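Rest of the complex left out; these chains stay put.
Letters A, B and C mark the chains in the order given here, with residues in each chain numbered from 1 onward.
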Amino acid sequence: MKARIIVTLKTGVLDPQGKAIEGALKSFGLAGIDGVRQGKCFELEVAETDPAAARAKLTEACEKLLANTVIENYHIDLA
Amino acid sequence: MKSAVVVFPGINRDNDMAHALEVVSGTPAHMVWHADTELPDVDVVVVPGGFSYGDYLRCGAIAARAPIMDAVRRHAARGGFVLGVCNGFQILTEAGLLPGVLMRNASLKFVCKLVHLRVENANTAFSSAYAAGSVFRTPVAHGEGNYFADDDTVKRLEGEGRVVFRYVDAEGNRGTDGNPNGAINDIAGILNDAGNVLGMMPHPENLVEPIQGGTDGRGIFESVLAAVA
Amino acid sequence: MFNNHIAITPDLVRAHGLKPDEYERILKLIGRPPTMTELGIFSAMWNEHCSYKSSRLWLKTLPTKGERVIHGPGENAGVVDIGDGDVVVFKMESHNHPSYIEPYQGAATGVGGILRDVFTMGARPIAAMNSLRFGSPDFPRTQHVVSGVVAGVGGYGNSFGVPTVGGEVNFHPRYNGNCLVNAFAAGIAKADGIFLSEAKGVGLPVVYLGSKTGRDGMGGATMASAEFDDDSNEKRPTVQVGDPFSEKVLLEACLELMQTGAVIAIQDMGAAGLTCSAVEMGAKGNLGLELDLDKVPCREAHMSAYEMMLSESQERMLMVLDPARHAAAEAVFIKWGLDFAVVGRTTDTLRFVVKHHGEVMADLPIKELGDEAPLYDRPWVASPKLPVIAPADVPAPADLAEALLTLIGSPDLCSRRWVVEQYDHYVMGNTVQHPGGDAGVVRVNGGPKGLAFTADVTPRYCEADPYEGGKQAVAESWRNLSAVGALPIAVTDNLNFGNPERPEIMGQFVGCLKGIGDACRALDYPIVSGNVSLYNETNGQAILPTPTIGGVGLVADVEKTVGLGFRAAGDAIVLLGTTTGWLGQSIYLREIHGREEGAPPPVDLGEEKRHGDFVRGLVTSGRVSAVHDLSDGGLAIALAEMALAGDLGAEVTLPESGLPPHATLFGEDQGRYVVTVAAAGLDALIAAAKAANVPATFVGHVGGTELKVSALTGASLCTISVDTLRQRHEAWFPAFMAVAH
């Protein structure tokens, strides 16, 4: 089963990359893009066929490794 | 002083660290492989700099979950000294041994240069060889050294004297261009609440012999040496 | 579905970069039309990049032997004796075309490739350099290329953990559509611990180690030899992505593996990957080699034999292992978590046989693949001689101080801080002289021994007079090493030129090579490795001829090297060498008067040697406090750089010479140095110089916070505070990179 996991910074956590990108966009003459926050996205294949089991496994993967839950949230989408 | 240097794949300042430990303490360090589950009997464990696992995902994230890190945690829990430098600092935060995170440098660029550090607390096992408030030089070499923690954590670190080193300019002033990475409150190095775990971004191990351009970095190792004596 | 037996049409032949007569050669050689896989193999082996078909004849004229040379050109890197059973292993290689297309990955994989060349031989890399040439700062793409290339060089080298101790950065419109990225690496090994690619023994396993094979850089070697045109965008998907982490692991695994005694032969997979490495191992060993592609670790599904043979996936090695030690080898691979597989064996047939799914995809004579590659004696015409411009024919600037500030703040002479701060130059803890001096110096094996490194060439000189320019590149590297007290011991070259099928470009190549050869012979400075990059052209416009010279010097005692910064107020400043006020092709003429004209300064090789030997003696005997060679911008720039590096001013009086002050200050006569000496040692130094037949002129004293230059009459010519110099020196690069272009 294919899955996509999105990991984003929690609100309130500083995002230097997002900030810098916003600045760069402005300097490229692209005004009107604000509040840029950069996150990560993982696309993967999980062996389970049962959605609940797949989700459980991916949740474990997020908690154990993919997200730093001190500063990041994650969201799992199953295909 | 008996010391161990933990080696993860992708670490590249393991030998620099071992060299500095030997130059200052006179005793060679044990090199400990990441897949091991036990540490040798040592006073201090050092998690050195580099790019463990390529710094992929988040810097330090994969190494922080390696088998040896449980042993490092136990060592710290027993009151043993742990020093994390650069990638080592990142690993210690990911492992939960130190609070906060190291984010991309505000410049979004890798930065390698000599910086100045001010000793904010000379009353620690890692800084006693320096005079309080004194300024010393050390190289930095990192892409993600931008220390960040939530307000409460920063307040606590500041209030408890756990900000041990701060980036300043050559005159010891903050607020100029002394901070190479955008770290909050110019934080360069912090201590855990028990006072036996220190993480810092700069590389004191690369400035311990005159031929390296100075010996300013020795103080870190001399302090630990004194603390274990 | 891949069809190995597709009919080979003239279009296919052309698409593989093979000329009709080259294809005829293939037909004659194998007596039948090649299969598709075979055509791919020929295209890889016979392109310019691998076969050196346009340059081989001339490369043979270079001096490559010397007392210290253990392995010269022909191996992955040159190997030179540095005493105590130690050797230095080094090479420079270009990654120009890939870096223009995808600057970050192109530069990163360039660094990865050169590091691999060094550790394949059993050496641990200890220093890196990068020689970079970009288009005009006001060309739209330049900033993007600079930013990506610098980040890529750093991204790979920093992660791998080798200090970057030197390099060059220049800008010129002739690189607008074709940047140059020349990466250098040096490593240290024991003389008896060197590994070669020559296979030995029949029936031995051929082992693949490292990252899996994907469709990366398909046809990259072909691309590297092809001229760019306006649809080069179409070639984009051939970009390889570097994985410095895998390379670092591969380094540690290879060095550990070599200790087990299991490695009989080893070759990294660089350009044209599996093809070049396998053929080279077999051909060098006078053996045949048979590959079973079913065994090759692949990253992607359904890869054809053709694709596997041409893939340029990075971080891969091919080895012949001693079967008796296979278990020990396997333990190392597993410890480091690397993919490995036995993918073939050596044979006694002298055939290169490639099998896939049980079918023979290629069966070729292995020696002929290399030996019978085309060799061209390309027609060439010598570049026309340009007139010598007399100092008096070059106007003075409106204001000398302003001219100096303009030069020190110009793109080619301003501070490289923005670049070098992105490179780790502290890692390994052995860096004695960091980027910014005349040469980078690293301590070796705990000292006191050390090595010095420099990369040099002045392309505008090479364009104006290829022969003198070639000499000058070698002489400048010799000078930079001598300036830090190192004995120059050997050279690697990276020859970047345009399309050799044009006689005037071939003429530049030939001229530069003659100059390089003569200089290396005169200076006892053999060439032990190198790389040729041709077809550096965009829409028919060639780059400036750019034969980069990577010089390596031996430092007997790292405690005794000196830097270029003024050290102490009161020190006397002495100019060594002959000043004629040579302004033809000078930076002054270009930056102040917008003229790129005239003959470049000639190099007197006898003088060069005398002066360099003298300066090195001064440094190693501890008689001087600072040394700097004179190059771009002449005396004025050298003094300014010494003031900046030492954060100290100086008072200088120009000697009587009959020249206009701007010619004395900005002329680029060769073979010159500025040294400083404690005032008490001045007379002895002047006397020693005289005895050594080295012109020496006392010009002033170090001190104060300003650089003050006066005429002999006492009239002030220019006074600039060191702070002002610094502002102008530091300003340009960050400002250029900050603005979106």
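Criterion: a residue touches a chain if its C-beta (ideal position, glycine included) is under 8 Å from a C-beta of that chain, and two chains touch if they have at least 3 such contacts.
This one's a predicted model, so the numbers in the text were calculated from it and none came from an experiment.
Undergrad: Given that one copy of each protein chain type is placed in the view, how many copies of each are in the entire structure?
TA: Each shown chain stands for its kind; the full complex totals A x2, B x1, C x1.
In this section, only the chains that are shown with their structure count from here on.
Undergrad: Can you check which chain pair, B-C or A-B, has more C-beta pairs in contact?
TA: B-C
Undergrad: Between chain A and chain C, what is the separation of their C-alpha centroids in Å?
TA: It comes to 41 Å between the two C-alpha centres.
Undergrad: Just the number, please: Cα centre separation of chain B and chain C in whole Å.
TA: About 35 Å separates the centre of chain B from that of chain C.
Undergrad: Where the CA atoms of chain A average out and where those of chain B average out, how many Å apart are those spots?
TA: Roughly 29 Å separates the two chain centres.
Undergrad: Show the residues in chain A shared as contacts by 2 or more other chains, in ascending order.
TA: Counting only residues that touch two or more other chains, chain A contributes none.
Undergrad: Please output the residue numbers of chain C that touch at least 2 other chains, ranges allowed.
TA: Residues: none.
Undergrad: Quick check on the complex: what are the chain B residues that touch chain C?
TA: Against chain C, chain B makes touches at 9-10, 12-13, 15-16, 19-20, 50-51, 53-56, 109-113, 139, 141, 143, 203, 205-206, 211-212.
Undergrad: Where on chain B does chain A make contact in their complex?
TA: Its residues touching chain A are 57-58, 61-62, 65, 94, 101, 103-108, 146, 148, 150, 182, 184.
Undergrad: Which residues of chain A touch chain B once you look at their complex with the stated criterion?
TA: The touching residues are 12-17, 19-20, 64-66, 68, 70-71.
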